[in-house]
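Yeah, one chain of the complex is gone here, protein chain that is, but the others are all in their spots.
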Amino acid sequence: VKLIELAQKLNLNLDLIDFKNRENEIVENLNTLKDASNSEVSFLENKNYIADLGNTKALAVLVNRENSDLVPENTVSLISDEPYISLAKASFYFFKPLYTPENEKNEPYYGKNAHVEPNSYIGNNVKIGENTVILANSYIGDNVEIGDNSVIYPNVTIYRDTQIGNNVIIHAGSVIGSDGYGFATNKRGEHTKIYQNGFVQIEDEVEIGGNCSIDRGVFSATKIKKGAKLDNLVHIAHNVEVGEFSLLTGQIGISGSTKLGRNVVMGGQSGISGHLEIAPFTTITAKAGITNNIKEPHKIWSGFPFFEHRKWLRLQAKISKLIKK
Amino acid sequence: VKLIELAQKLNLNLDLIDFKNRENEIVENLNTLKDASNSEVSFLENKNYIADLGNTKALAVLVNRENSDLVPENTVSLISDEPYISLAKASFYFFKPLYTPENEKNEPYYGKNAHVEPNSYIGNNVKIGENTVILANSYIGDNVEIGDNSVIYPNVTIYRDTQIGNNVIIHAGSVIGSDGYGFATNKRGEHTKIYQNGFVQIEDEVEIGGNCSIDRGVFSATKIKKGAKLDNLVHIAHNVEVGEFSLLTGQIGISGSTKLGRNVVMGGQSGISGHLEIAPFTTITAKAGITNNIKEPHKIWSGFPFFEHRKWLRLQAKISKLIKK
Partner (left out) sequence: VKLIELAQKLNLNLDLIDFKNRENEIVENLNTLKDASNSEVSFLENKNYIADLGNTKALAVLVNRENSDLVPENTVSLISDEPYISLAKASFYFFKPLYTPENEKNEPYYGKNAHVEPNSYIGNNVKIGENTVILANSYIGDNVEIGDNSVIYPNVTIYRDTQIGNNVIIHAGSVIGSDGYGFATNKRGEHTKIYQNGFVQIEDEVEIGGNCSIDRGVFSATKIKKGAKLDNLVHIAHNVEVGEFSLLTGQIGISGSTKLGRNVVMGGQSGISGHLEIAPFTTITAKAGITNNIKEPHKIWSGFPFFEHRKWLRLQAKISKLIKK
């Protein structure tokens, strides 16, 4: 879509926009201010990102009037009263097809000894590596690539564009690449969906338990890195990165854009808020809730609110004494 | 089934029952004391509902001997030593067929451009609206109706009788309409299943994440109202009502019969007990557990036990000081 066409689809007031002779350039995608290329459109969602605005390379930025002065010289200000809702509306135009009609599908590429059991659906343009087995009743969406020696158990759903490495095991019922939880809300409390056009990348030696949910990135990737192991019923939100060899036990949840270093261990039913960084070799004990960055590696954290584990133990001992008072 | 036949099936002592000349009336269903019509049978489970007993319009009520005097004049007292267990046994007789044999199935009704991908099962008497897409390997049970422009992702299960609106998105692996958790337990600790003969109603613009579970109502509906958005691995018990535009994030759980007003926001891994009412525009933060009604709108609640958010923050600050003592 051309930039001017996108502006029209979003019902922006064209009189307010200086297109700087770029109105006929093709918008290839949406992206964050930081990551946008000069063929992508970005947006200013909240003031925390104003620093990124001045440095963006985006073709254009959805922005309200008061911040439009901060947009770099070569970038178009797409002035909107509600830039985040405009972004949500724009995301719809970059949403990829739900399916490829049967008569337009390419034959999948199968490596030697790859095997697909009955009733599994294989989308368009799929690559399945050597010795990889897809058990019955699973779904492999368009453009999915799976490496060698991997196993997809039954009733797994792998959404389009997912990349999976070698020696990966995904247990039954898990969902890889569903839409992340992203909505723009107007003043009346109504939500507009931000279509999630990114993907999921699962590296070599990863194992994912039963009935997990791993969301695709908003614009780019959610990543499960080499050798990480997920137990059952784990929730991984959009744009999370799970570090190498991390161990995420049953029913843990990680909110959007949080990044774990390598060998992070999380006990059952623990959780981490969004947009955080967790140092390598961090241990988070069962039921803990982490709401801040953890910068120092090799430490143990417990509770909600969370404390260093020893401190939490001492605190619990103090608390339990209250009953005697 | 006729009322007298139902009494016989339940092994009630017929000599104790005054049928008031209604023994041959057809029992069309079971229902609560409050909602039962005069062709339905109800029950007195516990003393909290005695007020409802006097006002019920039910054809008959399962009740123990001591409370049978409180039954209205025109209603039959089905006297039972264990009325709740009798109810559970009765529920079996109103359970609908698990499937319709292939040769008895009606052609589904498909709106213009409705599309069903391979290996999806479509039950008897199904209606699928215009432009709605059912991706592969999903299950659409008997009498399900889905509106226009909706998407059912792969490996979704929609149990019989579910009603789904327009512009609804249901992500992979989610289960809509499974039996609620209802059992009558005898003195030896053994459970009898209460068959769940209600249904689920999902209104327009709702989005449901991956691997959620939404149970059908016991007698009537579980409702997810217009524009509500559910993240992954959310648990909604029987007869819950989720208010319009509510935001339920990952791994939250709501127990039976609780009703949320509009625009309720729940943080990750939070939960609400059963039979409660939550005011509109309530925010419940991550990991909180709500165990009482919330009557005042626009407030924020945290923790377990739960407090108003600011109070909870102050309390946590006080608690953390204990360690210095």
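Note that the chains are named A and B in the order they appear, and that numbering of residues resets to 1 at the start of each chain.
Note that in this section a contact is a pair of C-beta atoms (placed from the backbone, for glycine too) under 8 Å apart; a residue touches a chain by one contact, two chains touch by 3 or more.
Predicted model, so just to flag it, every value in this text is computed and none were measured.
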>> If I consider the whole complex, including the chain that's not displayed, which of B:Lys2, B:Arg65, B:His191 or B:His275 touches that chain?
In response: B:His191
> With respect to the chain omitted from the figure, which of B:Thr157, B:Thr222, B:Asn239 or B:Thr282 is a touching residue?
Replying inline: B:Thr157
> Thinking of the whole complex, not just what is shown, which of A:Asn31, A:Asn155 or A:Ser178 touches the missing chain?
Replying inline: A:Asn155
> So that we can see where the missing chain sits, which residues of chain A does it touch?
Replying inline: 115, 117-119, 133, 135-137, 151, 153-155, 169, 171-173, 205, 207, 209-211, 227, 229, 231-233, 245, 247, 249-251, 262-263, 268-269, 281, 286-287, 316, 319-320, 322-323, 325
>> Touching residues of chain B against the unshown chain: what are they?
In response: 98-99, 102, 119, 121, 137-139, 155-157, 159, 173-175, 178-179, 181, 183, 185, 189-191, 193, 211-213, 215, 233, 235, 237, 251, 253, 255, 269, 271, 273, 289, 291, 304-305, 307, 311, 314-315, 318-319, 322
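We take it that only the chains that are shown with their structure count from here on.
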> Taking each chain's centre as the mean position of its Cα atoms, how many Å separate chain A from chain B?
Replying inline: 32
